[in-house]
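Removed: one protein chain of the complex. Kept in place: all other protein chains.
Residue numbering begins at 1 within each chain, and the chains themselves are lettered A, B and C in the order written.
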């Protein structure tokens, strides 16, 4: 029982690949970086950490997030090896 | 007085050039013809004569008329030398 | 700018004539093409004829009106004579700063051209008849 509880409470390390675009890329100074995180972690939690580190002006509600090349919900829990792309408001066309 | 009255009542001969388009041209068998008319004569009166002669299916209310290269009212009185074009419903574009 | 043409319409040439300026963010072009069917009948080819002097005047009036109603530059050319299937019968090009006015003006012009310009179409059907169209 104690072993099991300890196991559940213990966080696991995962590694995710982060991609930035447009202004986020400019502010981060890189177009991608990899990051060790502690699971469980959602996309919006990851963005909050990165926003603090890089000083991004956009709140998550202004952005879209894509995980492994597909639009995703902000509440999605990240898995080891995920590619997470933060997408500022689009200005194509 | 009698002379003047006779003069006013006397009709004058004018000659007009008539142009047909599309179905009217096909039914008339010619794309233009010239016609001696008695003045005063309006465009709609001229068309009534020509419709009877050629058996046009369109009533004047279906057509537009152009006199000397400009859209005109059906009630316009024709003058000697006028070019009168009868325009069936348009189907360009 | 409105023209009638007995030769095939070269859309590139007309875009160049329209000459979208560096302040034009939007170009909308419409091409009306000869279809192989009309009201259930198989069409083989078409003739267009016009009251040419009047068509040129009225077409030019329409393009100028469009340029007054909308902040755009516009041009239009209509084919005359004999056309094969797939050929361009009418071309309308509109350049403007923004897409709203370019779409609106292009649509307005083709609608007015069809309603107001003395041009007529004769359709030749597969069955061999030829019928002037008077909608």
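What we mean here is this: contacts are C-beta pairs under 8 Å (C-beta built on N, C-alpha and C of every residue); 3 or more make two chains touch, one makes a residue touch a chain.
Quick caveat: nothing in here was measured; it's all calculated off a predicted structure.
Chemist: I'd like to know which visible chains would be in contact with the absent chain if the whole complex were considered.
Modeler: Within the full complex, the chain not displayed touches A, C.
Chemist: Quick one: say which of C:4, C:26 or C:50 touches the chain that got left out.
Modeler: The one listed residue touching the chain not shown is C:26.
Chemist: Touching residues of chain C against the unshown chain: what are they?
Modeler: 12, 20, 22-37, 85-86, 97, 99, 102-103, 106-107, 110
Chemist: Against the chain that's been left off, what residues of chain A make contact? List them.
Modeler: Residues of chain A in contact with the hidden chain: 19, 21-23, 26, 58, 62, 64, 66, 69-71, 85, 87-93.
In this section, only the chains that are shown with their structure count from here on.
Chemist: Look at all chain centres (mean of CA atoms) and spot the one farthest from the centre of chain C.
Modeler: The chain farthest from chain C, judged by C-alpha centres, is A.
Chemist: Take the average of all CA coordinates in chain A, do the same for chain B, and state the distance between these two points in whole angstrom.
Modeler: So the centre of chain A lies 81 Å away from the centre of chain B.
Chemist: Quick check: how many Å separate the C-alpha centres of chain A and chain C?
Modeler: 53
Chemist: Quick check: how many Å separate the C-alpha centres of chain B and chain C?
Modeler: Centre-to-centre distance between chain B and chain C: 30 Å.
Chemist: Residues touching two or more other chains, restricted to chain B: which are they?
Modeler: None at all.
Chemist: I need the residues of chain C touching at least two other chains; which ones are they?
Modeler: There are none in chain C.
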